[in-house]
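Note that this is a trimmed complex: some chains were dropped, and none of the rest were shifted.
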Amino acid sequence: MSGVLAEVTGNLGSIGYGLAAIGPGIGIGIIYGQGVQAIARQPEAYGLIRQNMILGFVFAEALALIGIALAFAFRA
Amino acid sequence: MSGVLAEVTGNLGSIGYGLAAIGPGIGIGIIYGQGVQAIARQPEAYGLIRQNMILGFVFAEALALIGIALAFAFRA
């Protein structure tokens, strides 16, 4: 292995996914953190609150899943 | 394996998308987190609150989707 500049292997898709997971990770935390606060404030609105927590979670999670798809789309 | 600079494969578009997804991921989390708080505070305004939560979500999500489009636009 002479003349090799660096022995780093892997696909940039891993880094892309890693970056794409930062936002949703924090976002889901905020949704559920504020969500349980909302439940504590008004337990009788639990149906509406939970339904919107799940909806927001799905929207945020999608961003990370797109990162996985892109990693495989650009696989050399 | 001589003359190999690095065995890193992939497209920078993955990283670009990953970076583009950080903000919307956090932003969507804030929208839905604060949104369910608003629902808990005033459940009778549910229609208006939900409608604006969706609108904000769409605006934030668009930023990440542009990142995908750009990754494919600059595909070598």
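Per-chain numbering from 1; labels A and B assigned in written order.
Operating definition for what follows: a contact is a pair of C-beta atoms (placed from the backbone, for glycine too) under 8 Å apart; a residue touches a chain by one contact, two chains touch by 3 or more.
Nothing here was measured: the structure is a model prediction, and the numbers come from that model.
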Copy number across the full structure, from 2 displayed chains: 3
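Please note the rule applied: only the chains that are shown with their structure count from here on.
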Distance from chain B to chain A - Cα centre to Cα centre, in angstrom: 9
Interface residues, chain A side, partner chain B - complex: 1-13, 15-20, 22-31, 33-35, 37-39, 41-42, 45, 48-49, 52-53, 55-57, 59-60, 63-64, 66-67, 70-71, 74-76
